[in-house]
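Got a structure here, written out as structure tokens. Questions coming.
Here the complex is missing one protein chain, while the rest keep their positions.
This part shows chain A:
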Amino acid sequence: MKWVSKDIEIYLTAKEYVDTAVIPLYSVSFGNEMKQSASNAEFITLLTNYLERQFTGRLMLVPPYTYLKSDQYEDIINGLKKWEENIDKEQFKHIFYITSEIDWKNFEDELKGSLIWLPSLPLEHLNESQRISMVESQVKQLQSLFTQKWHENL
């Protein structure tokens, strides 16, 4: 489900079925890195949207957690931890973070949710069908990761 009122309404009537929260993570930078920053964001957005489409009924795609690339890592992590605290653990038994920024790997252990890192693909030069098959093959892998996690905690 997406973060739109129509989906949240459905969520409220079917909470017991939606046990997974997905939070995209990406940084924002200006100046020379602006283009790279946008390209990363685009990739993660496309990917998580496609993932949401596959698993609409079981996961909630939360708005992305964004931060300035120039920020202190401590602050960035603490910010995300605050999000974690606010997400209802009873409702959302699984939290997944999806990012293309490798730095997060260093802080994986500090987070309660599972961190998924994927290298960003430059999608801007591809046509629609190429994009789809690219994103799709990535999401396929994510899907099996998700189903695996769901199985573990059955």
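Here, contacts are C-beta pairs under 8 Å (C-beta built on N, C-alpha and C of every residue); 3 or more make two chains touch, one makes a residue touch a chain; residues count from 1.
Definition applied: contacts and distances are computed from a predicted model.
Visitor: Consult the UniProt record of the chain that does not appear here and report its protein name from "Urea ABC transporter membrane protein", "Extracellular solute-binding protein", "Menaquinol:cytochrome c reductase iron-sulfur subunit" or "Putative D-methionine transport system permease protein MetI".
Guide: "Menaquinol:cytochrome c reductase iron-sulfur subunit"
Visitor: Of the residues A:Gln36, A:Gln54, A:Gln91 or A:Ser120, which one touches the chain left out of the display?
Guide: A:Gln54
Visitor: Quick one: which of A:Trp3, A:Tyr17 or A:Tyr73 touches the chain that's been left out?
Guide: Touches the omitted chain: A:Tyr17.
Visitor: What chain A residues would touch the chain not displayed?
Guide: Looking at chain A, the ones touching the missing chain are residues 1, 10, 14, 17-18, 53-58, 128-129, 132, 143, 147.
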